[in-house]
Every structure is written in C-alpha cells, then in structure tokens.
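The complex appears here minus one protein chain, its other protein chains still in place.
A and B label the chains in the order they appear, each numbered from 1.
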C-alpha cells in the first residue's frame, strides 16, 4: 500500500490508471453484453416449450393470423411456400423476437421435423416455392467460376465479394453468408426473404443457383484457403488500413522507441 | 513584406539562451550538458562481452533465417496450403518466406542497434549551428556579380532579344500540349447514347436468353443487357458500362410515379444499373421498400417513385428504359434512354 501511494504521483501513474480504466470498461462490457442475448434465447425457448405442439398457433399465429392470412404485425403466409418456412424457421429468423429494421438470424429452436410440419401446413394454404431436395442444392458438378461471375453480378453488391455481408438503408443489412447451409442459401435465392429480392428459377435456373452456392462454399467455406495469411475479416481496405495503422505503424513506432531510448546507465541516479 | 510592420516588442527576448553568463546564477539557466555517465558495458568488461555475444547471436540468427528462406523456397510447392492457428489456411510459401525474411532482416537491424546502444560511445556531443543567411559582405559580393552578369548579357538594353526570347520560350511547350490531343477522342455525343434502341430485346444476363414478362416475378431482381451484345466483344466493357439494366417488378398499384407506370410493362420496370452519382453499378435492391442503394456512396433511389433520389450524394433520378413486349412475347426496349445514363457532366443539361 505504501509503495502504491508513493508511486501515485509518478509521471506515468496517469497512463497506468488510464490503462486500468480501459481494461475495466472492456471487461465490464464483455461480462454484460453476452448475458442479455443468452437471456433472450432462454425466454424464447421456454415459451416454445410451454406452448407445446400446436406449433403454428403458438409460435406464428400471433403475428401472421390464425389462418396465416396475415395481420398488421406480420405478412400473409398464403402462397409463400414451404421453402420460405424452411428458411425462416430453419435459420431462426422466425419466430421473430421483436420488430425492428430487420429480423436477425438466431438460434433455431425447432427440430427439422417440426419445421417440416410447419412448412407442410403453410404450403397447404397456397402454392409457393417448395423446399428444395438435396439433389437441387448439392454443389456436385457445379461450375465454380461461372458461379463466381453470377455471384458478382447478382449477389456481391449486397453480400460483399466473399459473402461477408454489408449495410443496406436505415439499419437493414445483407447478412454474412458465413456458415449458412447450402439449402438455406438456395431457399433464400428462391424466396427472397425480408428485403432480399428473389431470384426465381424463371430468371435464374437451378443449375445457376448451384454454381453460386459452389462459389460461396469455395471462397467462404471453413476450409477456404487465405494464401496471403490472416484475412482480417475479408472487408477490404477499411480493416487493412486499421491494421496497417495500429499494428503496422504501431509496432514500428515501438521499435523506434527502443532504437532511440538511452541505454540504462550503470548506476541509477 | 511585413518586416516593417512588426513591432519588435511582440517578439520574446532571447534572455534564456543569449545572455549566457550574465544570468548564469538564474535558477532557470541552461546548466549545460550533464556529465556523461557510464553504462554497465563501459565499466564492466563482462557485460560488454555479453552485449557482443548478443549482437553476434542476432547476426547468426539472421544467417540461419536466410538459410531457412532458401530452404522454404526450395521445399514448399507454390500451391501448398497449411493450417496455422490463428492465421487460418495459409500458403506455406508465403508464410515461411515472409517469416524467415522478416527474421533475417529484423535480426540484422536488432544486432546493429544493440551494438550501437551498448558498445558504441553514448557520450552526447554538441555541434554548433551557423546561421543560414549569408553575411552582408557575401551578399553584397553576390549581388554585384549578378549585376555585372546581367549588365554583360545586355538583356536589359536589347529589348528585342528579350521579347522574342520570352515569346519563343512561352510558345514551345504548346507543341507538347498539342501532342496530348491524341490521348483520346472528342466527347461529341458519346455520353448521350447507349446501345438500347427500339425493338432490342432484353437479354437476361444469367441465362443469356430473352426475358419474358411472365419470368419476372414481383419482388425479384434481374439484370439485363441489349440483344446483340456479347461478352466476347472487344468493346463489351465500354458498352455494358452504359447499357446495364436492372429489372424489377412492382405491383402496378404501388407505382407512385405516373411516367414510370406508363413506361413499365405490367409493373415490370427497367432502370439503368449505373448510378447517376459517379457511375457505380447500383443494385442493392430492397424488395419490400423498393429502395435501391449504391454501395459506393450510399445514394438511395426509390424505384416505386420514378427512381428519385431519397438519400445520398446523387443529383438526379436513375434513367428509366421504356419497355414493351414484342410479337414473340419477349420484353423489348421501346427506344434508347431518354437522358444520358451514369454520372452527370457539364454538357448534360
């Protein structure tokens, strides 16, 4: 304690305090931030468990109406097809937690069997895009390079070169395609969820969708090589500039401080 | 020019440095260079030896790293990918060459600096500065020389020489300027036209087939180019830079702009894909709001309202292409764009 108080007027004391304060703020943020998300998930989950099997009435009807005809809180589901249900529920977007600029992807709380039941019910309300079979979306035999050209023409403008996502107007965004399954990508193109435009088979045939998926998996897969080293998020010049400033120039300045510093003297005065 | 205006009192006196001995007893006076204090290496030969060994070690590591560089160059095939935590799946060549080269260079530097810091003299030395301005005598001499030179050249008296020389020197760069004319053609009306013309079918750029109205669903997004254009064409890029078309379908009841509705076909509208701000291909279409956003500078256009600008730096709406359906049931253009596509320019009007 004595040592501490003796040093508190040290010229570097302010720096140390600042560092401690920054660390504390960061720590507090880290401690609190994820907690709230976890809580939210729990509520949603417990809700679903409570409500039991009548999935639609319980999970969807409050917004989409008892017959799927839609209310002021949610659009009509007549004719959206099973593919839309499989995408929305399968990616955890539906049931939505709260209104906002955009319904985010979150943990899916239904089993695939439950999703299929839901999808069958919605599909019975009116014809629409049907959940694709594995044969449709599997990337076997797809043309990756052609997929790349299609991706750059149709998708990259919102989802970025390699599917890292990007901003849209007023808080909306094109989500990152990291780890999105082939089936869900296929369904998204087919149905045009939320503000994403649809790319129906009439203007973008199945084969081309496969090519696109193959390209996404080639440049944004788990195993995708980044030959140049750590990819810095794949965001282009913004992250590169930040890195160059903070890490690049930062380490060079640190080296400069060492080069210019006086060597320790034999006896400390 | 302002030297006459300066009131000298506004300048601080140089008391602190100039008076020197006169204020030597001042507690703020410059005490002069402190006596040099030795480093451990200066008084302890063992410490100096340690420093020497460290420097030598650094230089040796550098040599080893260079050997490593050459070895990596020989060993790894250029396409070898390895997983290295936390970098990811990276090129073995790039990583090994980068690190070995980095270490080889860094250690040379570190060795040299450590040598300088611990073994070379660290006594601070003062070096005098001398005023940069020439002494008055020197200046007078130069001015006299110049005056003599100028007088001997007779440039002042022989006005004819002076005038014609200036004229010749001023004119000769014009030749260079004229040569630059060959850099490119005149703009003429090039920016006012695209390849679109009456009767040209809209080709779906995904399938390269003509678009049919029933193919275009509400809420979908399709890109089209005029028939007759091919990616293999030599000037394809120049053409597509103006021709690129964005096709969406909106419920006719939702279209607010009268002309837009008139120029559409059953709710199918065709707008230029080229932003009117600086020409980025704008196509971030939100199918529920009918807004389209430019990824470059965030100009936002409302496709349900004549593509007018609702946000951002673009100065005017996206040009619309008037479309219809031909005998084969395919979508076709009913003419060129009514206005120049892409960024605005002086002659645009």
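Just so we're on the same page, contacts are C-beta pairs under 8 Å (C-beta built on N, C-alpha and C of every residue); 3 or more make two chains touch, one makes a residue touch a chain.
Just so it is clear, contacts and distances are computed from a predicted model.
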Among "3-isopropylmalate dehydratase large subunit", "Sugar ABC transporterpermease", "Amino acid synthesis family protein" or "Cytochrome bc1 complex cytochrome b subunit", the UniProt name of the subunit that does not appear here: "Cytochrome bc1 complex cytochrome b subunit"
Contacting the left-out chain in the complete assembly, out of A:74, A:92, A:128 or A:148: A:148
Sole residue of B:95, B:292 or B:307 that reaches the chain not shown, by the stated touch rule: B:95
Chain A residues touching the omitted chain (full complex): 5-10, 101, 143-146, 148-149, 152-153, 156-162, 164-171, 173-174, 215, 218-219, 226-232, 234-245, 247-249, 251-253, 255-257, 259-262
Residues of chain B (touch criterion as defined above) contacting the omitted chain: 2-3, 5-7, 9-12, 14, 16-17, 23, 26-34, 73, 78-79, 87, 90-91, 93-99, 101-113, 115-117, 120-122, 124-129, 131-132, 180-181, 183-187, 190-191, 223, 225, 231-232, 234, 237-238, 240-242, 244, 273-274, 277-284, 293, 295-299, 309, 311-316, 342-349
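Assume only the chains that are shown with their structure count from here on.
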Whole-Å gap separating chain A and chain B, where each centre is the average of the chain's CA atoms: 30
Touch list for chain A against partner chain B, complex: 150, 153-154, 157-158, 166, 168-169, 172, 174, 192, 194-200, 202-205, 208, 223-231, 258-259, 261-267, 269
Residues on chain B engaged by chain A in the complex (per definition of touch): 37-44, 81, 86-91, 94-95, 98, 113, 117-118, 122, 204-207, 211, 214-217, 219-223, 248, 281-289, 291, 293, 295, 300, 311
